[in-house]
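Every protein chain except one is present and positioned as in the full complex.
Right after this comes chain A.
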């Protein structure tokens, strides 16, 4: 599963760079990634079987997808929760997010946005380009294809929706998408998410005042108290609130600082089932570490909430735990009291 990026026949200074199976440069003494070990023959065969099943479900280029989802929504849901095969991820994401339809309905629009329009956010975007997935080979090269695509998608969106424009954090979302699809596809998926093609529109997370982030953090706080009263109490005592650790969970849907293989599995479900899974994964992380967290004082708590242990971030443990959490509709429908007091 490992590969070397550097062409060994090439002349010049050869700096061997080792990357993981997703293209992130490995740190020499970094933690061993859960998926880095070579896969067994059994796993390989299982994956092959799954890919065949998925191909049948999708049809050529996605032609059978809609019908399949209508006929067997539970099968689709179950399979997505197990993880979309990596080789089909880009296509399936476009199908389940509704972005494929947007693309087909709007031919030429992306090109127009890229070539003819200018955006007030251009400098802000440029400044963040090299600070988005800086350890990924695709985005590492200055002005390379990865950075250019990322710039184009973000600029196009900032023109398309001038109220949102560009907000830090969107780059991680766009960057994650670009690892699985073309610029134009990634752009329309961004549109589908922010404008709410299938689920609640995400744009409120990026609009002035970040109203949806504030609402989600408020709701998350309630859910913690509801599901883990002891931890909720401890957080209150230590004056920990979700804005200290969970803002980026929502704003980037776990793509900012979580192991990539976990982020992808969360995204599979997020695109199909909506933002609820972000709450559930967040709660599952706290639940998994509950017994440690309740003992920690303020500073260590903050540290722990930003550095979850490796075993907590195993998707095959964390996700089933997340799915078993029943987030009450009451807490999820709570809205912020006004005026907004996010830090209390």
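Rule of thumb we're sticking to: a contact is a pair of C-beta atoms (placed from the backbone, for glycine too) under 8 Å apart; a residue touches a chain by one contact, two chains touch by 3 or more; residues count from 1.
Here is the rule we use: contacts and distances are computed from a predicted model.
Trainee: Which listed name, "Multifunctional methyltransferase subunit trm112", "Ubiquitin-conjugating enzyme E2 C", "Ras-related protein RABA1f" or "NADH dehydrogenase [ubiquinone] iron-sulfur protein 4, mitochondrial", is the one UniProt assigns to the chain that has been left out?
Mentor: The correct option from "Multifunctional methyltransferase subunit trm112", "Ubiquitin-conjugating enzyme E2 C", "Ras-related protein RABA1f" or "NADH dehydrogenase [ubiquinone] iron-sulfur protein 4, mitochondrial" is "Ras-related protein RABA1f", the UniProt name of the unshown chain.
Trainee: Using the touch definition from the top, which of A:39, A:131, A:162 or A:230 touches the missing chain?
Mentor: A:131
Trainee: For the chain that's not shown, point to the residue among A:206, A:220, A:235 or A:279 touching it.
Mentor: If we include the chain that is not displayed, A:206 is the one touching it.
Trainee: Which residue from A:106, A:248 or A:314 sits in contact with the chain not drawn here?
Mentor: Hidden-chain contact among the options goes to A:248.
Trainee: Which of A:167, A:189 or A:262 sits in contact with the chain that's absent?
Mentor: Only one listed residue reaches the unshown chain, and that is A:167.
Trainee: Using the document's contact rule, name the residues of chain A that touch the chain not shown here.
Mentor: 124, 127-128, 130-135, 167-169, 171-172, 206, 208-210, 213-214, 243-244, 247-248, 251-252, 256-257, 292, 296-297, 299-300, 302-304, 307, 309, 340-343
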